[in-house]
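Please read through the structure below; I'll follow up with questions.
Of the protein chains in this complex, all but one are displayed in their positions.
The letters A and B name the chains in turn, as written, and every chain counts its residues from 1.
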Amino acid sequence: MTSSVQAPPAPSGEATIEQPKRGFPWGVVGSYASIIIILIWCLAPFYYMTIMAFRDPNYALDTSLLPRHLTLSNFKYAFNTTNNHFGRSLVNGVIIGTCVTVVGMAVGVFAAYAMARLQFRFKYAILGAVLAASMFPGVAILTPLFQLFSNWGWLGTYQGLIVPQISGALPLAVFILTSFFTDMPWELEQAARVDGATPGQAFRLVILPLAAPALFTCAILIFLSVWNEYLLSSVLYNGNDNVAPPTVALAKFTAGPHVIPYTQTMAAGLIVVIPLVIVVLLCQRRIVSGLTAGGVKG
Amino acid sequence: MSHMQSVPGGVEQEALAEEKELVEGYRPEKGRKKIATGEGRLAFFLVTPTVLLLALIVGYPVVKAIISSFQKDRGLDTATGFFNQGGGFAGFANYKTWLLQQCPAPGGGTVKCPPGTLASEFWASVGFTLGVTIVAVALETVIGMIMALMMHKAFKGRGIVRAAILIPWAIPTAVSAKLWQVIYAPGGVADSILHHNIIWSEKWPARIAIVITDTWKTTPFMALLILAGLQGIPDELYESAKVDGASAWQRFWRITLPLVKPALAVALIFRSLDTLRMYDLPAILTGGANGTSTLSILVVKQIQSGPNSASALSTITFIFIFACAFVLVKALGASIMPRPAAKGR
Partner (left out) sequence: MRYRNIAAVAVSTAVVASLAAACSSGGSSSSGGSGGGGSSGGRGPITVVQGKDNSNTIPTLTQMWNSTHPNEKVTFKQQSDSADDQLSDLQQHFQAKDPNYDVVSVDVIWTAQFAAQGWIEPLKGQYALPTDALLPATVKAATYAGTLFAAPSSSDGGLLYYRKDLVPTAPKTWDEMIADCKKATAGMGCYAGQYANYEGLTVNAAEAINTAGGVFVKEDGKTPNVDTPEAKKGLDFLVNGFKQGYIPKDAIGFKETESLNAFQTGKLLFMRQWPYGVSILNTASNSVVKGKFGIAPLPGLTADKPGASSLGGHSWAMSVYGKHKATAIDFMKFSESDPVQKYLLTQASLAPVTTALYSDPTLVAKAPYLPTLLQSIQNAVPRPVTPFYPAVTKAIETNVYAALQGQKSSEQALKDLQAAINSAASGGG
């Protein structure tokens, strides 16, 4: 008799019980326990942020982990323009994010198509160059751009914040879309060509509509990374609150000269985070597949 | 750029593999069919805008920075007491200031940079940047691997976990820095949970705080990438291993690890490069004080008092990062197998 029990091959969606039938089902309990640990890891600080956002500022140093001293005053304060221009920064974030996304994708989608579909000299050199461009740290382009923009009067302007961020958005778009176009079956375009479409028409009428989900994912990822950007914006906004994005506005958030605004900052942070979290949750499948584009296949 | 989340994926693997080739010696593909004129020209038009834009936004500033780094910053004319224009040729003086710690002494000449000058923080900064990268990325990889393995075991509610995992990733780094600043506040939650009044503004607590915060934010992301790699491993391999009597540990070591290596390696390389460029987190959490200055923070601090010297430092920084990338690719590159060419032909 074999001493180990062979469980019948399980469909890949279920836990296989590895132990012999006797004994505590460690596997199942263990996996549930570990899930709870993961959930706590990911959500506990976020939970703390939420309860602090609703806590009365006079009790900012109350370290209770339960929702206490609830108030909405922090949220009202976040939009109060006496000391901060937080509301304006949200608008700025949308403007800058949209412009960077549009430019990055509009330019990148064509390069991605070329990379995926066409053979040409220097193809890998260019791919490598795009990769290298994305590997430069922000500080490498910061000093010269700072001086250049200082001469042009672009410090503290929208274009001064949008243009440098294209340096990150463009490689991102190229990588995601190249991977997507590469995986796209060639037959569709061939079929369209056979039907008499020019390459341009094949691209417009067949590929792009099919690529819509990938384009959408790419747009979301670029937009999210623009909302994450801090280094370049914090220097190039030059103190002009009218163009500051939310990350910068939050980092400078103040409640007056001699106060540390714990709860007010958390409320403002929550206002920034909630829409992002909603978008991420709604599109999680797309995002996850975009992030791991092509990494799993083959 | 430093603000962009890394997107490791198949294209990167390919590109890295090709970089490896380019790096090790250009081998023009023999017998490649002559490029049809139409295709080449079309490709040219499609690719040029991207190349042009990147050359303008990345290439030109980097080159300009290198040129500036060989120029002098504004100096004080001791006779009049006013600053001159600066801009004269300085040779390697700016580089020597940072790398060799040669600071100007009164009356000309140089002296070893004394503590209290920005230049004296250079090597400590290099140490901290490297240290935090190694420690944080190691932690993220190990914990991420454990999380991925946990998530891989099928169960109900996997969707909730995946959603929860994306939340730390979705929160902008600046916001999470502010959040953890509140957590580490004197007399705040961290102190009360640990039942100890830790003075977070001392050197090692501050450094540990940064590692913790960075790990919290990016471990879930690493877990996600590793999970994607895990999901590519066919179950049959595990089944036959079990039939052969392999233990769980052996299955992990002999099957899981080797097959997840490509995804792991790419994730590791990109996370390391991201961490080497770290700026948002220490800048907002500690201001770079108490030994938590990364190289990026040092550059930004230097910009106001001497842009040419800052250019030298930023050049040193990106060469340092590229060197680390090179080392990593060499070390891990073998794990990154190029995907079978699926170029749509």
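In this section, a residue touches a chain if its C-beta (ideal position, glycine included) is under 8 Å from a C-beta of that chain, and two chains touch if they have at least 3 such contacts.
What you see is a predicted model; the values in this text were computed from it and never measured.
Colleague: Any idea which of B:47, B:65, B:118 or B:299 touches the chain not displayed?
Modeller: Looking across B:47, B:65, B:118 or B:299, the contact with the absent chain belongs to B:118.
Colleague: Which is it among A:47, A:122, A:152 or A:216 that touches the chain not included here?
Modeller: Result: among the candidates, A:152 touches the missing chain.
Colleague: Out of B:63, B:76, B:208 or B:248, which residue would touch the omitted chain in the full complex?
Modeller: That would be B:76, which touches the missing chain.
Colleague: Please output the residues of chain A touching the missing chain, sorted low to high.
Modeller: 58, 83, 102-103, 106-107, 109-110, 150-155, 159, 163, 200, 203-204, 208, 238-239, 241, 252, 254, 256-260
Colleague: Applying the definition given at the start, please give the residues of chain B touching the unseen chain.
Modeller: The missing chain touches chain B at positions 49, 53, 73-76, 80-83, 97, 103-107, 111, 113-120, 186, 197, 199, 201-202, 289-290, 304-305.
The definition used in the following text is that only the chains that are shown with their structure count from here on.
Colleague: Suppose each chain is reduced to the average of its Cα coordinates; what separation in Å results between chain A and chain B?
Modeller: Chain A and chain B have C-alpha centres separated by 16 Å.
Colleague: Taking the touch rule as given, give the residues of chain B at its contact with chain A in the complex, in rising order.
Modeller: For chain B paired with chain A, touching residues are 1-5, 7-16, 18-19, 21-22, 32-33, 35, 39-40, 42-47, 49-51, 53-54, 57-62, 64-65, 68, 146-147, 150-151, 153-155, 157, 160-180, 182-183, 185, 187-189, 191-192, 216, 219-221, 223-225, 228-229, 231-232, 235, 239, 242-243, 245, 248, 262-263, 266, 273, 276-277, 279-280, 283-284, 295-296, 299-300, 303, 307, 310-311, 314-315, 317-318, 321-322, 325, 339-340, 342-345.
Colleague: Can you name the residues of chain A that touch chain B in the complex?
Modeller: Contacts found on chain A: 4, 6, 9, 12-15, 18, 27, 31-32, 34-35, 38-39, 41-43, 45-46, 48-49, 52, 61, 63, 65, 107-108, 110-111, 113-121, 123-131, 133-148, 163-172, 174-176, 178-179, 181-186, 199, 221, 224-232, 234-235, 246-248, 250-251, 253, 260, 262, 265-266, 269, 272-273, 276-277, 279-281, 284, 287-288, 290-298.
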